[in-house]
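Below: one structure in structure tokens.
One protein chain omitted, others in place.
Chains: A and B, in written order; residue numbering restarts at 1 for each.
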Amino acid sequence: MFPALVDGITVGALYALLALGPSLVYGLLRVLDIANAAALVLGAYIGVTLFQHGLPWWLGALAGMAGSVILGLLLQRFLYRPLLDQGPLVVLVASIGVFIAMEEAFRLIWKPYPRQFPVTVPLPHGTIAGTPVTGVQVLMLILGVVVLLGSWWVLGHTRLGFTWRATAQDRETARAMGVNVNRVVAGIFAAGYALAALAGVLFAIRYNTVTPDMGDVPAYKMLAIIVLGGLGNPMGTILAAFVIGLAESIVNTYWGFILPRDTIAFLVLIAILLIRPAGLLPKGLTRA
Amino acid sequence: MNRARAGRMVAVAAVALMGISVVAACGSSGTTSGNQPSSGSSASGGSGGGAGASGGTIKIGFFSPQSGIEASDGKSALDAAQLAVKDINANGGLDGKQIELVQYDDGSDPKQAVSIATKLTTQDKVAAVVSGSYSDQTLAGASIFQRAGVPMLAAYAVNPGIPGTGDAIFQIATSGPVEGKAGAVALTKDLGAKKIAIVAIDNDFGNALVKGFKDEAGTLGATVLSTSMNQFGEKDFGPVIDKAVAAGADGFYLVEYAAEGQQFLTAFRQRNLTQKIVGTEGIDSTQQFIEPNGKLADGMVFTTVLNRDSTDPKTQAFLKNFAAAYSHAPDMVGATTYDAFMVLQAASKSGTSASDLKTGITNLSNFQGVTGTIEKFTNRVSVHPVDLEVFKDGTVHHYGVVDDPNVINP
Partner (left out) sequence: MSYLLVVATTVVIYAVLSVGLNIAVGYAGQPHLAQGAFLGIGAYMVAVFSTRYELSFWVSMLIAIAVTAASGLLLGVISLRLRDDFLAIVTIGVNFVVVAIFQYVPWFGGATGVYAIPLPSIGGQQFGNGEFLILGLVMLAIAVAVSGYLARSWLGLGLASLRDDELASASSGTPVAPFKITAFVVSAAIAGMAGALYAPFLSAVTPTSFGFTESIVMLAMVMFGGVGTIRGAILGAVVLGALPEIFRFVSDYRLLIFGGILVLVLRFQPQGIIGTDSAAAGWWSRFRRPGHSADDDGSGGGAGPYGAVGAAGGSLPGPVDAPGAGSAGE
């Protein structure tokens, strides 16, 4: 049981890092942004490239996050913001277009072959119940907890969180009350893309590989998680990320590869939505 | 009324645009053989038609994924194809005719293979085709080549439907069940494993090998404890390994590609296990697996076609020339692609028309290629000994060979 829990929670932490940004964005703008998963790949590639040039991995990670923040700011300013009045489907498909183009750009720039990211994270590690737990997994566990508690605190107890909630509730009223909505949106995108890039670097170290298509599966799964958590509910998103991560690893541990993981995730999603059409935690329930 | 008519007019305009874009498609794609420098200059006349075997040149078609998710293997294949054409042309060509390679990117998409195959047969009028692509595209192209009577050699795709298409479609790669049987021989006879756990990719390749493996393992008196079929991109093999070890497995049969193989072996090493592992040609990729991750696989034996330690001058020359041209060692995909062209050369002794080449390939016997000896084609699948290689200190070395006729004849 224990190995499954460790694995599930570490994977869940990655999903949470990736899905939190789009969830916050959805809360504000009511649009789904798949291109966030491209930030995961971009972060990993920038990180691994700098690492291969001799920089420490955490510096590579920071640079990857910075690069992804720039991507996020550019996308929201020049693509999403002008499209907000066009309805969510336009934005969704446009973000898919960005994702397709970027994946192919990664393939052209960094070649289709996998790159290694051999880093040993200097954190306590060892073997628990016969299953090895690596330093990066410990780091992922820590970050998962930090993100969970951090988001809860920031959203519920800071001015920033208040601004986000006010804007998510009613953009126009927030604007009238003096909230600079554009700045809030830009800030959320920056934060979301940075977290996705961090997830990408951790993912790359955890599995010691960076490939152009490493964002594919996380992209779909991120959507499922956001919906499962109750659209636009960041705490629900984080909860759903851990639920999906744990469900996958428990199924994997006890039943083996019975069905493709994505299929499991989506079957669970469809079943839950048919019973609870507004997701696990509908809006309002967990707004602090 | 007016508005309805306006709509109809726009629809007409759309149809007209359709026509224009299709014509544009035709006009612009005549230059696509430009990737091959030697044929770049003649490419503009490429769509002019004319018999493939006319004059001093012969057109050979080639398609592979250069974009999309399969691009990494596609690049290996295209590199080898261009090297093969260069070598053949320097060496007298096909029955005295210089090969003009007409190559297309199929974009990892079977629909594109349909239009490429049609283009190769009707516009480029190639005499033969080599597929450097995956099963989906190779299958889609095969039936068109069969109908046109143009022989096609699939370099590394192993879907049983490919040679099953008809008498013009051949498979250079080892038959899937045969490679599976050879894996069983290696794991049970050579490495002595008796209780085996199978971990395999769930696609046509994985299923074909697993079937052959199970048949032969049964014959050899070994027990298959479990079979786990995973998807592309699976990363977490820990639980499957733990379960198999708990059940008493003393050997793993690993039918995975580079990415999944890396994750399996990482989990395996982390557990400090000593079980024997036999892998397959799926991980025989220089840039995707051997160079970056060879050390993970130390001690693992795998079934493939390319004997790196071969003393055959042909193989040695291939290994050397490929590394010189592309600054990395060739892999199984490259080797079988190269040999597909060499088979064409061998088959061209009695003529270079499409039907001559088809007959030549059908009747080929004891062909010596860089992947060793292809004894013959049985039901259009190559019959040849299966090479066993082993990882030592991160590099690949010859381990043995499975040449029992009962195993290698499909």
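As a working rule, a residue touches a chain if its C-beta (ideal position, glycine included) is under 8 Å from a C-beta of that chain, and two chains touch if they have at least 3 such contacts.
This structure is a prediction, so every number in the text was calculated from the model and none was measured.
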(message) Of the residues A:Ala4, A:Ala44 or A:Met102, I need the one that contacts the missing chain.
(response) A:Met102
(request) Would you mind spotting which of A:Ala4, A:Leu32, A:Leu202 or A:Leu281 touches the chain that isn't drawn? (result) A:Leu32
(request) Could you tell me which of B:Lys119, B:Lys235, B:Lys358 or B:His384 touches the chain that is not displayed? (result) B:Lys119
(message) Touching residues of subunit B against the unshown chain: what are they?
(response) 2-4, 6-7, 9-11, 14-15, 17-18, 21-26, 28-29, 31-32, 34-35, 66-68, 71, 104-105, 107, 109-112, 114-115, 118-119, 121-123, 135-136, 139-140, 142-144, 159-161, 164-165, 202-204, 206-208
(message) Even though one chain is hidden, which residues of subunit A still touch it in the full complex?
(response) 26, 30, 32, 78-79, 82-83, 85-90, 92-94, 96-105, 108, 220, 223-224, 226-227, 231, 259-260, 262-263, 266-267, 269-270, 273-274, 277-279
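Note that only the chains that are shown with their structure count from here on.
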(request) Please work out the Cα centroid separation of subunit A and subunit B, and write it as a whole number of Å. (result) 36
(message) Which residues of subunit A touch subunit B once you look at their complex with the stated criterion?
(response) 3-4, 7, 11, 104, 107, 111-116, 130-132, 134, 207-209, 211, 213, 216-217, 249, 252-253, 256-257, 260-262
(request) Could you pull out which subunit B residues touch subunit A in their complex? (result) 67-69, 71-72, 75, 202, 226, 228-231, 233-236, 238-240, 242-243, 258-259, 262-263, 266, 270-271, 287-288, 292-293
